[in-house]
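Below is one structure, written out as structure tokens, with a few remarks after it.
Yeah, one chain of the complex is gone here, protein chain that is, but the others are all in their spots.
Chain IDs A and B follow the sequence of writing; residue 1 opens each chain.
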Amino acid sequence: MGDFSSKTIGHIDREFIHDLIKKGERLDGREFGEYREVTIEANVVPAKAEGSALVRLGDTSVVAGVKVLVGEPYADSPNKGVMMVTAELSPIASPLFELGPPKEGAIELARVVDRGVRESGTVDVEALCIEEGKKVFMVFADVYPLEYDGNLIDASSIAVNAALMTTKYSEMKMEDGKAVATGKMLKLPIKNIAIEHTVSKLGDSLVIDANLREEFVQDCRLTMAVDQNENFTALQKGGGSGPMSLDLVDQAMGMALDSSKTIKAIIDEAVKDVE
Amino acid sequence: MAVYFQKREVVVPGQLLAEGRYRPSNGTYDEGGKIYSSLMGLAELKGNTVRVVALDGAYIPKEGDLVIGTIKIVAGNNWKIDIGGPYGASLHANNALRRPYSDDISEYMDIGDVVSAEISAFDRQSGPFLSMRERGLEVLEGGMILEVSPAKIPRIIGRSGSMINMINDHLKIDSVVGQNGRIWIKSPDIARVRLAIKAFRMIEAQAHTSNLTDRISKMLAEDVAKLKDLEPSEEPSTEIETVDEEEPAPKPETEVSEATEPKPEVEPEAEIKPQPEAADETEEVVEKKPEPEVSTDVVIESDDKPETEEVNE
Partner (left out) sequence: MSPEVKPDFLISPEGLRIDGRRPDELRPIELKVGVLKQANGSASIRQGKTYIIAGVYGPRELHPRHLTLNDRAYLRVVYRMATFSVPDRKRPAPSRREREISMVIANALKPALFLEEFPKSVVDVHIIVIQADGGTRCAAINAASLALADAGIPMRSLVPAVAVGKADGKLLVDLGDEEDKYGQGDVPMAIMPQTDEITLLQQDGFFKREELVEAMQMGINSCKYLHELQKDALKRVYVQKTSDSDGEEFEDDLETDLGDAEIMGDE
């Protein structure tokens, strides 16, 4: 993801995209601050996952599923449940993804999306405590890309948040030191929703939601998690080692803020009918 | 003696096509005197030969094919070139350069360069060999590469080039169509590049249908008319070296109503159609400017949160 050399893209395509951006154009006709079409199918794994969503961002698509398990809390946080996001670069999604143990790209994707969820306080982990020091709920949101045409981070962030918002699981109570289902279904205690927005730097220009061609030639990207109160809750500069001025970072933040309400509204609309 | 398919029927692997004294050809196989399809494709009977034209598939090189490739490695006197499909190609300097040439052939063509070349030899044990000796085979400068399914290339070219010539004429673009599914598109006007992509994608999606040339021609005629409404003057489509002024496209001087209502069978495109331009590739001297590689391997330090992954499992 990012930092592509001439091995993956020929000179003329590289120059073509750069020249185009200099002229203020994108090949697919989008504005620099414009996302591709976002569609969300909520609850695609209804029988086995507690929450799920399939997200399309143009020709990029990912599926995210949530499992809620009962486990023991960490020693240093006996009254807190666990929230964790993982992701892999499934080779079904792109000829560029290889088999084998997770590489840097997969680990970065997982950690960046994870940070967007954890640092934003998305799930109230204290409310996931069943009995302090004994049993807590552990919430796992796992992401699998299905089609990779750029910007897996935003697609994954949208999918994970939509999946968390649709998650329902059985309430548990302790009986004789064991956690037993009460039969009552609960929604996740969601406190805050922050969605990640990724802006790519190409030369002196910034574009949001880069497709693969643009990602191939970007100098770097900046991912920003923005919550509904316009707080920035996580940043990650990656996707190449090109430096970025404070001015451009500021500009990128503006672009993220401009998109955050629209994307959040699409998510809200997609999850509202999931009961 | 029997044939079990309709003319141009979409058939699937394993479908019985014919039995008796028919000859199995591409896309079919013979088992016990019966001919079956081995592909998803369009079945055809020509004389007593049965074949199936694939609707998809990887590029398999064939001698004489024009292909577009990207240089991956420079090794001694050879360039290793990616042409898509299962087999990487190689091009020997003798088949690309006039002698004498420098010991370091990367001076002429280097990693990342995109070339048009011809398959000069191929068998499936030793990868394909390329040549750039024919006229018009060159390092491609400017423009972009669009990838389509190689199986759709015959329709993108059309009979004796009818489809691609029609597209070039409508859009006044330069193009090179590689049999390996790569199309080079060049125009100083991005709107025309977009229309070309739209046309190629439409051919790709509808390659198995009839009357495609007419539909594409009609679509492009309408689209180009709209473009002309937006641009008062035609940019010269000669070379890309033109300086680009960033000015918003001015409004059309005269309001022409959008011609979107269904048209009668007779198309007005004949009037609009520009004089066919000879889309010949000018013989250019291959010159390479050295270009610094920008990518460096950087190990990304993880910011350290306590790792919880193991504990949870």
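The criterion applied here is as follows: contacts are C-beta pairs under 8 Å (C-beta built on N, C-alpha and C of every residue); 3 or more make two chains touch, one makes a residue touch a chain.
All values reported here derive from a predicted model rather than from experimental measurement.
Of the candidate positions A:75, A:99 or A:246, contact with the hidden chain is made by A:99. Of the options A:42, A:63 or A:113, the residue whose C-beta touches the omitted chain is A:63. Only one residue in the set A:90, A:228 or A:251 touches the chain that does not appear here, and it is A:90. From the options B:53, B:197 or B:225, the residue with contact to the unseen chain in the full assembly is B:53. The set of chain A residues touching the chain not shown comprises 44-50, 52, 59, 63, 65-70, 86, 88, 90-95, 98-99, 140, 142, 144, 146-149, 169-170, 181. Summarising the interface, chain B meets the missing chain with residues 8, 10, 12-15, 25-27, 29, 31, 36, 38-40, 42, 44, 46, 51, 53-58, 60, 62, 85-88, 124-125, 151, 154-155, 157-160, 162-163, 205-206, 208-215, 265, 313.
What we mean here is this: only the chains that are shown with their structure count from here on.
A straight line joining the Cα centres of chain A and chain B is 35 Å long.
Contact residues of chain A toward chain B in the complex are 3-7, 9-16, 20, 22-25, 27, 29, 71, 74, 82, 84, 86, 104, 107-108, 111, 138, 140, 238, 240-241. The touching residues of chain B, when paired with chain A in their complex, are 70, 72, 111-114, 140-145, 184, 190, 193-194, 197, 244, 246, 291, 293, 295-296, 298, 300, 302, 308-309, 311-312.
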